[in-house]
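Removed from the display is one protein chain of the complex; every other protein chain stays in position.
To keep things simple, chains are lettered A and B as they appear, and every chain counts its residues starting from 1.
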């Protein structure tokens, strides 16, 4: 991958820097109709929420993808690379779209939205994890964020739909985009379980680092771009409670569906987060608290059942192999979140047109994801992007220098043993 | 554990959701006597402190309990489950108690207090780690939080004692509750060192993730519910300095008590945090900075000596086997923190009755913990909760599907080795 990857990465970075030079400026306080001190405090008040999202993107998604025994470097390493690329590209694309191609200013909201745009890519990355090359992922990042930004613009500016926590525009979108790509790239050789496609004890613990930071900071994700005040406050509490309820139900279901009642780490690492995805669209709406908790509980059920019964079906019947099961964590709960928002609007006595717009947003997110994903998949299928052969899938050593010594051997601490003998004998 | 655990968890979640429907509402800005913007900013100003506490509860406590070589899934996994359950239940119980059974409103303070109430359970969990079933832990969570909330109400509303950082009401309470449970559940078969009751090199590093996040964010824990302004500020600085001093002394003592001067990971993972526990009650009082540092230093000494000399004694003489040594991290430093607050009141020229109230708070916390723990222990001893037999203690595989491949083997990276040979030979 030496030259193709390197030169493409450097080329992209040069282009992005030039685009920043042409189109992006600071948002100075003079440009905002607020007093200097208020404006600045607003920046600093939102900054911790931004940083929570930042941790989710880089540590959360990154470590969540270290569960495979031999693909941890790639999981966390390519996650860093793709997210760093995506946030720069997302800033440009979203800025140009919202400001109609004129020079635009960058502030804390742009930073949050840029991080959001990378989330779609990282979700799709989960679907194809281990089966694609870094060059392919780079291309997917560029294409997916462009489609994402277009759909997000449509949903928020044209349909004026609500999607504060982005159940539809990020989670459902990212999942179906990734599934479409995975479908096009399907290879019969990977149909049966690959020898590398499993975890070891400690790789599952590394993945829990990702799960926990995602879980903890999800209220920030769902509220970061909410309207300041009451609505933001609401989004935080609803998400906090939805996630808590989701955990209890996900554990219960995980134990229930296993023959001997044992918990499955795949469910614990993923399904516990479904409550955050599903409550996203409704998070800032005036739904009662128990409804947020019910949404989280149902999402937990959907997600565990998806992992247990739907994923094998997708792989065997639809020929879509979804490495991380993003369909169960982001796809189904995202769709459920969109549907829940229509119901919430209905119960909240909204007009039919408001409800229709929510439905349009959901349809547009899924539709653009599938079309975009299929086209992207076809491009990635061109045999020039160094896609790894079957036997080298889920294996870091294709892309990384891996340590010669794999693990600590029994004679590990010579000195300790020596002293031990010395004193004990 | 298939049906018992699952059905109990789902049943509890349904009950909690119903209780939320009946009793809990948003705290809207209209309900607070402050202007809209000020109130909202207050929410957002406290939100980062809440998130720090949230990280402590889920990552801090969770990873701290991954030190056992075969019990990491349970350590971090049950921690997530119990905390998610506890925060929902804690919200209900504390809310009903403080608002005399009426409908109450939930805001950022309730979220912080709910997280706090889970801390007591997680401390007690540490005392019985590896020897109890998830069903037992679920029951303990429900009972302990009820007793905790009652004692906390007594201490703050009736005695009007000071305990900002909750040295007494959380740390001492959680420790003695857990010790009482552990005492009742004592089994001779676990008296001698169990073959699973040890760490491996990397499990100790995982545990350090927990230690560090607890250590870093402890100033937020001790200040999150302090009175806004000066006192909150003080609580942060006192805790920051107490913890720093504690580290130095804990390292020194750890080296001093070992025959060859080597540091013990158990001390480093735990005793370095004792300064945060001990300074809790005094954190927002007008004590001089050097006093905070002295409190931290003494707590470090107490804690290391407790691990070295007292824990073996408890296990052998009092038949209380304390897996994580919570007595040394939370129990003794918590009591010391309560005593320090009496001294601080005395030196600060407080009235005798103020000092008496601090003493009553300490007595009530320990007393209610021991009584509550004994009763809980007796309930947990009923032979219907699937308590694991001796030989399956400290072993994830009873409750979790564990990876078939345990560790990376020497032929781990086929591809890497292959290339290596190819080029080098």
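Definition applied: a residue touches a chain if its C-beta (ideal position, glycine included) is under 8 Å from a C-beta of that chain, and two chains touch if they have at least 3 such contacts.
Since the structure is predicted, the reported quantities are computational estimates derived from the model, not experimental observations.
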Going by the contact rule already stated, which one of B:17, B:64 or B:236 would touch the omitted chain in the full complex? B:236
Missing-chain contact among B:24, B:84, B:111 or B:293 belongs to B:293
Against the hidden chain, chain A presents residues 1-3, 5-7, 9-10, 12-13, 16-18, 20-21, 24-26, 28-29, 36-37, 40-41, 43-45, 47-48, 51, 54-55, 58-59, 62-63, 66, 72-73, 76-77, 80-81, 84-85, 87-88, 106-108, 111, 201-202, 206, 209, 259-260, 398-410, 412-416, 419-420
Residues on chain B facing the left-out chain by the touch rule are 41, 45-46, 48-49, 52, 69-70, 198-205, 208-209, 212-213, 215-217, 220, 228-230, 232-234, 236-237, 240-241, 243-245, 247-249, 251-253, 255-256, 258, 260-265, 268, 272, 288-290, 293-294, 297, 392, 395-398, 401-402, 404, 406-408, 412, 419, 423
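To be clear about the criterion, only the chains that are shown with their structure count from here on.
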If you average the Cα atoms of chain A and of chain B to get two centres, how far apart are those centres in Å? 31
